[in-house]
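Below you'll find the structure, written out as structure tokens, and then a few comments.
Just one protein chain is left out here, and the rest sit where they should.
Labels A, B and C are assigned to the chains in the order they are written; within every chain, residues are numbered from 1.
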Amino acid sequence: MTSTESLLDRRQMAYIAAQASDARVNVELETEGMTLNIGPQHPATHGTLRIIARLDGEQVVWAEPSCGYMHRGYEKLTEVRTYPQVTALINRIDWLGSFANEVPFILAAEKLMGIEAPPRAQWIRTILFELSRIANVSLFLGDLGVQLGAVTPVFMAFRDREYVLNLIEGATGGRFHPNFDRIGGLKDDLPAGFIDETRVVMKKLRNFCDEIENLLFGNEIFQSRTRGIGVIPKDIALQYGLSGANLRASGVDWDLRRDQRLPMAWDKIDWKVWTHPDGDSFARCWIRLQEVRESTRIVDQLLDGIPSGPVMAKVPRIIKVPEGEAWVSTENPLGEMGYYVVSKGELGPFRTKIRSASFNNISIVPWVLKGVYVPDIITILASLYFILGDIDR
Amino acid sequence: MPKLPGLVKGLGVTLNTLVRTTTKGSNTVQYPHEKETPPIRARGVIALREDNCTSCMLCARSCPDWCIYIEGHKELAPPRRAGGKPRQVNKLDRFDIDYALCMYCGICVEVCPFDALFWSPEYEYSEPHIADLLHDKAKLGEWMETVPEAPALEAGAEKKGKK
Amino acid sequence: MSSDAPVAEIPGDTRRDRIVDDLRVHLGASLLDSLVKPGDDVWVRVEASAWRRAGEVLRHDMGFDYFCFLSAIDWLPSPYGKGEDDPTEPPPERDDTIRQGYAGGQTRLQLLARVVSSTDHIGVNVKCDVSDADPSVESWIPVYAGANWHERETHEMFGIGFAGHPDLRNMYLPTEFEGHPLRKDFPLLARMVKPWPGIVDVEPLPGGGDDEEGEGE
Partner (left out) sequence: MNALLAADLPYWAQSLLRVLGGVVAVLLPAGTIVYVFLFKMMSFMQSRLGPMEAGPYGSLQLFAEVGKWLQKEDITPERADRFIFKIAPLVVLTSTFLLVAVVPFGPDAWFTNFEAGVFYMLAVSSVSVLGILIAGWSSANKYSLLGGLRAAGQLIAYELPMVLAVVGVIIQAGTMNLQEIVVSQNAGEIFGWNGLGNPFLLTQIIGFVIFMIAVQAELTQTPFDMPIAESELVSGYMTEYSGFRFLTFFIAEFATAGVFSLIASVLFLGGWGIPFSWFGWSGIDDVDNWMNVVGPLIMVTKMLLLSFVIMWVRFSYPRFREDQLQRFAWKVLVPVSLVNIMVTAILKVAF
């Protein structure tokens, strides 16, 4: 641990020194600054994020993301909706990993009601959760290529994500917005044939990961573009509340799937949390690649051990959640996603604070973009991985 | 094994895909000419079995988007048993779903206590005019033909699937 | 660098009780109230004047180095309900007594922040009353740099000021937007512009009849 930490420090020191020397050269040259407005409509922002950057030549002096182009006011909307309606709504926060959005909210409501889903429901939830992680992050891996100029990976990602979406659609009825999770369990059981199909798809996904690794991660150009770019040290990452792969890439061994007790099936199987000491863009991307692989393994193990039984606990037909407050967060594809639910014993929540991963992840952008070059803005944004719906909510 | 440079490996991946696509065919579906069958549970369009609807308003009230419009009136129906009193039943006058607003959450289908609403995987009903996306009860009734049987459940499931 | 550590045993109440005790030692009377749910979570409420001090203590002295979120709660019950009233009728009577949640409170607006320790993964929910007259506290940015955007959002949505925040511009809404949307007395216009389709009921039989409704078959 200590050796890697000192390694980390050396890397950071070298990085900072390089930035400082560049800055000094620019002071000597006395060039005039320019403001570049990246977005809101820009191919690199997958969504409508706008980044205002003061440039000196091609070097960023100051950058500030400006979000809100996709603000939908979910926290306000949840206040006028009942619990089942909120589930349908929060599907749309991180639209690439929708099922994973439902789980923490449902868990929070279940916590307030003091009930727990039956084991079979927990296992199926975990399977679908990991499937949505795979669907989400595999698209990230493809998109990463596009951001760096390689057009092919994104098509491979879309090709193989399709299989996962088909699985999710087959089980839940919705490709993007499953709305399958219910307080007390699941809407329905899995359709016949799901397990065998999933096994085949998981093999395909592992193959996809190998392809991406060969095509992109092993590529020397890719490595030279991402290594040492956008280094985020551990304590800065924690201060800004980075989570998920972004945090683990900075060397923090923390995965909410492992490190908290949730009524889910993760603790019943054998899997591994990946971390990387570097904290640069490459580390973040690499962690995500490994996590997709790990997720396919998790799903495989879960398929082996689904217990039989009901998928719905005994809950009243009209759900009223008792008064109280609950916080539940899970390790979503983008990072920690949590809901702080305040209930007043009514049909719907009194207030829901949605703590989405991307909001925190992207709030570090002004810090991390200082001193980088314009092409690195794109690399860093891509590696931080955000989804606009998840920032603006 | 000597390590191949990543640049060469990358070229190998694309060439491999090229060969696979030319020999084994592509992964895309030429949509208007060939169509994929959506899964049985796919939430394509909502079908209405009018006979079952009692205009109880549950679906309209639980719709998060407020996109279901129901109007109905009460009328007298002939008694069920001979010599009984005439029954008072709800007659459905209007049942509209505005698919321009609908977000396909399926809550209405779930809450319906009388099995009047069903999901159909049919998806080809886009319209050039947004107003045409308001399906009235006749059109919703037509979708009933496309509603499939509920799928069999995976091993270990306890109850039979409802719909 | 990766580890296969088994699921860590979450320490029980003693650990969480100790958090409250430690905080009381550091903050003294500024710690107004607390609630520990064994094996679940901790809530503490501090005085507005001690808001930043609480952050410093939590981060520097107690090891809560991970900033999770910062937001606020408006405890006023919504004067508009769920927007499902019939616009033709007079609005129904609504209970407008303010009842605060865990760890109590005196004011309508309450700040809520959560910080977590990255080593033992235990979090603390910190609450703080902010007065209606002058809803303002000291910014947490010097303590947790990540509080920046969260404070901007809270300022925009609840109108709570943060002294020492460098840039309280609106994040989501236009600069000239008036009002604070997440306050309960801010109407949700989407639910006002058209009446709820659920208001309509089945028209009764002409002439009326008190028979029970027909059972569905």
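Definition applied: a contact is a pair of C-beta atoms (placed from the backbone, for glycine too) under 8 Å apart; a residue touches a chain by one contact, two chains touch by 3 or more.
Remember, it's a predicted structure, so these values are computed and weren't measured experimentally.
Participant: Give the labels of the shown chains that the missing chain contacts, considering the complete complex.
Facilitator: When the full complex is considered, the omitted chain touches A, B.
Participant: Can you tell me which of A:Tyr69, A:Trp95 or A:Phe155 touches the chain that was removed from the display?
Facilitator: Touching the chain that is not displayed is residue A:Phe155.
Participant: Going by the contact rule already stated, which one of A:Ile115, A:Ile221, A:Ile269 or A:Val315 would touch the omitted chain in the full complex?
Facilitator: A:Ile221
Participant: In the whole complex, not just what's shown, which of B:Gly10, B:Gly72, B:Pro121 or B:Pro151 touches the removed chain?
Facilitator: Considering all chains, including the one not shown, the answer is B:Gly10.
Participant: Which parts of chain A are in contact with the chain that was left out?
Facilitator: Residues 34, 36-37, 42-44, 58, 145-152, 155-156, 159, 215-216, 219, 221-222, 224-225, 373-378 of chain A touch the chain absent from view.
Participant: Applying the definition given at the start, please give the residues of chain B touching the unseen chain.
Facilitator: Interface residues of chain B facing the absent chain: 7, 10-11, 13-15, 17-18, 20-22, 26-28, 30.
Here is the rule we go by: only the chains that are shown with their structure count from here on.
Participant: Listed by label, which chains are in contact with chain B and with chain C?
Facilitator: A
Participant: Centre to centre, by mean C-alpha position, how many angstrom separate chain B and chain C?
Facilitator: Chain B and chain C have C-alpha centres separated by 37 Å.
Participant: Just the number, please: Cα centre separation of chain A and chain B in whole Å.
Facilitator: Whole-Å distance between the two chain centres: 29.
Participant: Quick check on chain A: which residues sit in contact with 2+ other chains?
Facilitator: Correct list: 81.
Participant: Touching residues of chain A toward chain B in the complex: what are they?
Facilitator: 81-82, 84-85, 87-89, 91, 120, 152, 156, 159, 162, 166, 169-174, 177, 179, 187-195, 211, 214-223, 306-311
Participant: Could you please specify the touching residues of chain A with respect to chain C in the complex?
Facilitator: 4, 67-68, 71, 73, 75-77, 79-81, 111, 235-236, 238-242, 251-254, 258-261, 267, 270, 272-277, 323-327, 329, 336, 338, 340, 342, 344, 348, 351, 353, 355, 359-360, 363-364, 367, 392
Participant: Along chain C, where are the residues that touch chain A in the complex?
Facilitator: 1-5, 7-8, 10, 39-41, 43, 65-69, 71, 73-74, 77-78, 82-83, 99, 101-102, 112, 114, 118, 121, 123, 125, 144-146, 148-150, 157, 170-173, 181-182, 184, 186, 188, 190-191
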